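A single protein chain has been omitted from the complex, and every remaining protein chain is retained in its original position.
The block that comes next holds chain A.
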Amino acid sequence: MSIVTVQLGQCGNQIGFEVFDALFSDSHCPQGLCSKRENEAYQASCKERFFSEEENGVPIARAVLVDMEPKVINQTLSKAAHSGRWKYGQHSCFCQKQGSGNNWAYGYSVHGPRHEESIMNLIQKEVEKCDSLNGFFIIMSMAGGTGSGLGAFVTQNLQDQYSNSLKMNQIIWPYGTGEVIVQNYNSILTLSHLYRSSDALLIHENDAVHKICAKLMNIKQISFRDINQVLAHQLGSVFQPTYSGEGSFHYRRNPLGDLMENLVPHPEFKMLGVRNIPQMSENSLAYSTFTWAGLLKHLRQMLISNAKMEEGIDWQVRPPLSGLPTLGKMSLNKEFHFNTSIANLVILRGKDVHSAELGAFKDPALYTSWLEPVHAFSVWKTQRAFSKYEKSAALVSNSQFLVKPLDMIVGKAWNMFASKAYIHQYTKFGIEEEDFLDSFTLLEQVIASYCNLGF
């Protein structure tokens, strides 16, 4: 089954390119550490999911590129064509002349309705190329105007038009210290709208990925390209093919459905975070060996201590002893806090994957009480190594990972809203104070729900 990706705005398009590039490079990587037949099955599965075939053999990404100004799309198209290995469809992009000006209201209320037909037609064409549609990826940032506002609009449309297909929004959480001054307004409007129309929000935080680049990859002068490549690596480690079940050697056909079923049991809880291990520069990779026990031990501690990467993990954090009352409702101010999960998905790739021991992830203490661990935890595997890492593990978690960042954004947006700063820029295009209040209410509800998981 295939996934159609919609790349929106500068961020969405820049990242989208890196994602397809990473998926393609990995699937054609000679160091798969498995048999030739296995490798071919993996490649075929990846291809079916993300690429369609063209006559002269160059795979075309199953993607629609949307931006309200032309510079980034032009760059993205030429970068892909230049590589010679894969490319974007010639007619897969929609572009305008003037951007959204970092204005969510403009993206949502002006560009959305104006270009609804053209954009949905493009998506329809891409969907028709698929033998069977698994669902949609929508890659967008929250901070700007197009990705955020138009992204919310398009997601709503997808819900109406393709109600049977799944939608996962890949959301880029901006740096805490501004890229865009009105980013907090744009973010709360985006999140509140997506909460109603999307099936799952997979969140990628710029701050976290930046730290990975600095500490783990040892990059001195970090560019957005570096950040986007790490992000693409994380996504690839989740969505490249995996076996469909325990003991099976056939590749899973419905990754989105399986993921949603495992991770999003309740519509109140849609925010997913992703972690992966190991992550290092290529040079270091040559000198490192790993064991599944070691990797999983770190990954589990990253989960329960809410660490963003494998360095600087706080090993003091322990799950509460079962039988004893929990340490009280999650306080947003407490430093060392145990991260309660609703559901977790671990993805293992590489040598001896079947020998990996995952019991520690099934500990009921990790999870909220209203789901049995057998339902709360799932694992996907493949022997085929990912992107030159002999062994690698990824975690997609529906847990309290994002409570603090969300709380911070809501707090800052609220402070700004109280002073009415910048509101005239939004009311100009039909987003009223009431819309802001609705967004605040919804998100405070989400924060409260996630905070109460400890009970």
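Before moving on, here are some points about what is shown:
Everything below uses one rule, namely that a contact is a pair of C-beta atoms (placed from the backbone, for glycine too) under 8 Å apart; a residue touches a chain by one contact, two chains touch by 3 or more; residues count from 1.
Note that in this section contacts and distances are computed from a predicted model.
When the unshown chain is looked up in UniProt, the name that turns up among "Isocitrate dehydrogenase [NAD] subunit, mitochondrial", "EF-hand domain-containing protein", "Hemoglobin alpha embryonic-4" or "Tubulin epsilon chain" is "Tubulin epsilon chain".
Of A:56, A:132 or A:221, it is A:221 that touches the chain left out of the display. In the complete assembly, the contact with the undisplayed chain comes from A:102, out of A:102, A:262 or A:397. Note on the undisplayed chain: of the listed residues A:33, A:72, A:259 or A:395, the one touching it is A:72.
Residue positions on chain A in contact with the hidden chain: 10, 14, 69-72, 75, 97-99, 101-103, 145, 175-182, 210, 213-214, 219-225, 227, 410-412, 414-416, 418-422, 424-425, 440-441, 444-445, 448-449, 452, in rising order.
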